[in-house]
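Omission of a single protein chain aside, the complex is shown with its protein chains in their original locations.
This part shows chain A:
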Amino acid sequence: MVTNITNLGRSGLSDWLLQRVSAVILALYTLFMVGYLLLSPGLDYAAWSGLFAHTWMRIFSLLAFISLAAHAWIGLWTVTTDYLKPTGIRIAVQLIIILAIFVFLVWGITVLWGA
C-alpha cells in the first residue's frame, strides 16, 4: 500500500472509476455541443442565452464542469507524480493545479447562473 494525500479520491480505485465516468460525461457533453452548433447555423445571442436558461442545460453543464475539474485533477496529478521528482516542486505544482481548477470551477458556475 502506497500512501497519497494530494490525489482527488485518496484511493487509486476511486480515482480510476471517477476518471472513466467523467470521461463519458465529457464525451456526451462534447457530442451535444458539437451537434447543437452544427444544427443551428444562424445562431444568435438570444438562442444561445435561451439554451442556457433551461434548468436541464444548467444541470448538464454543471455536471460537465465538475467532471472536467475531477478529470483534470486526476490526470494532471498523475503527470506530476511521474515527472516531477523533487518533492517541493511537485507539491507546489500540484497545489497550483488544484487552485486553478477550483477558480475555473467557481468561475464556470458564476457564468452559468450569472447571465
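We take it that a residue touches a chain if its C-beta (ideal position, glycine included) is under 8 Å from a C-beta of that chain, and two chains touch if they have at least 3 such contacts; residues count from 1.
Just so we're on the same page, contacts and distances are computed from a predicted model.
Student: For the chain not present in this complex, what protein name does its UniProt entry give, out of "histidine kinase", "sn-glycerol-3-phosphate transport system permease protein UgpE", "Succinate dehydrogenase iron-sulfur subunit" or "Cytochrome c oxidase subunit 1"?
Tutor: Result for the unshown chain: "Succinate dehydrogenase iron-sulfur subunit".
Student: To test your reading of the contact rule: which positions on chain A touch the chain that is missing from view?
Tutor: Interface with the chain not displayed, on the chain A side: 1-4, 7, 11-17, 78, 81-83.
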